[in-house]
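The other protein chains are all here in position, but one chain of the complex has been omitted.
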Amino acid sequence: MIDKRVGSTREAVADIFDGATVMIGGFGEAGSPIELIHALIDQGAKGLTVVSNNTGTGLVGLAALLRAERVSKVICSFPKTAGSTVFPDLYRAGKIELELVPQGTLAERIRAGGAGIVAFYTPTAVGTPLAEGKESRVFGNREHVLEYGIRADFTLIKGCKADTHGNVLYHRTARNFAPMMATAATVTIVQAADVVEAGALDPEAIVTPGIFVDRVVHVASPALESALNEAGASYP
Amino acid sequence: MIDKRVGSTREAVADIFDGATVMIGGFGEAGSPIELIHALIDQGAKGLTVVSNNTGTGLVGLAALLRAERVSKVICSFPKTAGSTVFPDLYRAGKIELELVPQGTLAERIRAGGAGIVAFYTPTAVGTPLAEGKESRVFGNREHVLEYGIRADFTLIKGCKADTHGNVLYHRTARNFAPMMATAATVTIVQAADVVEAGALDPEAIVTPGIFVDRVVHVASPALESALNEAGASYP
Amino acid sequence: MDARWNRHKRLAQDIPNGSYVNLGIGIPELVASHVPEGRTFIYHTENGLLGMGPSPAAGESDPELINAGKRRVTMMPGAAFFDQATSFAMIRGGHLDLSVLGALQVAANGDLANWSTGADDAIPAVGGAMDLVAGVKRVFVMTTHVTKEGEPKLVQHCTYPLTGRGVVTRIYSDLAVIDVTERGFALVELAPGIAFDFVQERTCAPIITNHARK
Partner (left out) sequence: MDARWNRHKRLAQDIPNGSYVNLGIGIPELVASHVPEGRTFIYHTENGLLGMGPSPAAGESDPELINAGKRRVTMMPGAAFFDQATSFAMIRGGHLDLSVLGALQVAANGDLANWSTGADDAIPAVGGAMDLVAGVKRVFVMTTHVTKEGEPKLVQHCTYPLTGRGVVTRIYSDLAVIDVTERGFALVELAPGIAFDFVQERTCAPIITNHARK
């Protein structure tokens, strides 16, 4: 009998430690695991390195985690979405470190980390400031840059449906980074609006197989960043 | 209006040229696109390099292509399945070249070829004869070997369902190498038992998005290697 | 300038039927409104959707069906969702036929700068731009010919940080269509009512006019 369910978001994130590297799914608000992020704010871990495509908007979710000054570094491709003020303010104040990575390289580095590929050569970013200081090499007359796999201690992602074995489905463009992030952390934590018994999902259609998932927590009606921001919410 | 259907397997493989590199899906008989392979035998192209996990059994499908002496080289992880006699005979007679690649490295090299990753470092095969002559490098106290992406001129794969845009679903363990091979060839040709209009497949469940597929041919009742071999069939 | 000519429409005419196209955030997105009669383009959005459709009707939007600009979109019949590794495999692996991007500067050698002015207080943010220019078969730039301040955007050498080296195929400005060739900028077409000298004066590199095109 395998059952990866945990009773609450609080329980799910209880062991995230100071200084941990945490991958957080989402592209904009699509796929952002807001309830897990809020539980992490409550939990109090600090000095985190966060790997996420964006840095959140308004004063909720990822932006709220940054605003609480729990994050010392972000690894990110696009930290200045419209409506994003928390990160820019912290960055200009020198209170947060940024490792800027092209979006596709970020995705591939996370995938590599999860797949046991220590490093790879990509043509992306050659000749740009983001390749400066990196090892490069010419293959077939074209220059490539060496990029390294990334791994994390924890991954927080949002599925639309999960089963007790940890198999996960996503909703539309909420999928984005979650399938790779699920593979690249020591502990992968999924919040899902619907949690079903093993056997209820079509084995042909599963996006993240359960082997990559450690904990599943039921969040019946996940909040959306845009709705919270329109309501003027801030967390905590 | 986009419609990638072609009228016959013959038409689908008509432009495969002498000396082409051809990826062929399948793990054992599961996913082997027998009708496309037979059409390729009829078509007559020779001097082919075939990338496929196995080398076929009996005297049909992939084994028949080898037996017709159209293949000068195979890139393969396991060329000696039970019931495989054609490849061993050709190999011992020095009539075919073999590049033996560990199965996971083969999968990753094909994926890399399709994803624009020119090369990557993997721990697989370090210290074995399959790493001899390859560049290696230590990352984090562990030795890794540099492996290169593979690309092909053509890919032949078998889906269970495809739509007119080239989106493909597979049947169970027939999926195996097909999704990567679809990405790694200049021309990807899919045979499918069921071909439907665009819009009939669930966008969340598509395994191979149509961008990777060039031609779809309807093969209503695909043959299985085991059934053909039990019937004592040989091709042509 | 002839109001009937617009660069989005002009660009759309250069896209073959059945092309897989990624339209950059903002101005390039308008190309989707000018698809020539009888052609179908399939739109890719790098956050994980092939077969993107137009903006949703009022009340039918889904906050988790968005494009790379984080605006809500729809999907067309034949659409597929996928993760970021797959999405950028499409881009980096050369599967997309065309990327249409905006520009801060384009150099005569095809260098593109479109992600950062390099200003001290700027928040650096790159998204998928560097992946697109490195991987997509053809990169079209859609831009005004000069900045709001009147500074030329087509230059001999980019002064802003690069997005990619030698990546731009063709430029569609409000004044002209210009190819990037081995000999530098080459005129393809002037907007109606625009004189060549007017364009050359607003371009910081020579534009050749006798380039044989295929």
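By letter and in written order, the chains are A, B and C; residue numbering begins at 1 in each of them.
Criterion: contacts are C-beta pairs under 8 Å (C-beta built on N, C-alpha and C of every residue); 3 or more make two chains touch, one makes a residue touch a chain.
What you are looking at is a predicted structure, and each value in this text was computed from that prediction instead of being measured.
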Omitted chain - touching chains that are shown: A, B
Which residue of B:K4, B:H38 or B:R175 touches the chain not shown here: B:R175
Options B:V126, B:L146, B:V196 or B:A233, residue touching the unrepresented chain: B:V126
Chain not shown: contacting residue from A:G114, A:G159 or A:P222: A:G114
Interface with the unshown chain - residue positions in chain A: 1-2, 111, 113-117, 163-165, 167, 183-184, 197-199, 201, 203-204, 206, 209-212
Missing-chain contacts mapped onto chain B: 27-31, 53, 77-82, 87-88, 91-92, 98, 100-108, 110-111, 122-130, 170-180, 207, 224, 226-227
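Criterion: only the chains that are shown with their structure count from here on.
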Number of steps on the shortest touching-chain route linking chain A and chain C: 1
Label of the chain whose CA centroid is most distant from the centroid of chain C: B
Chain A, residues touching no fewer than two other chains: 108, 122-123, 170, 172
In chain C, residues with contacts to at least two other chains: 75, 81-82, 85, 88, 91-92, 134-135
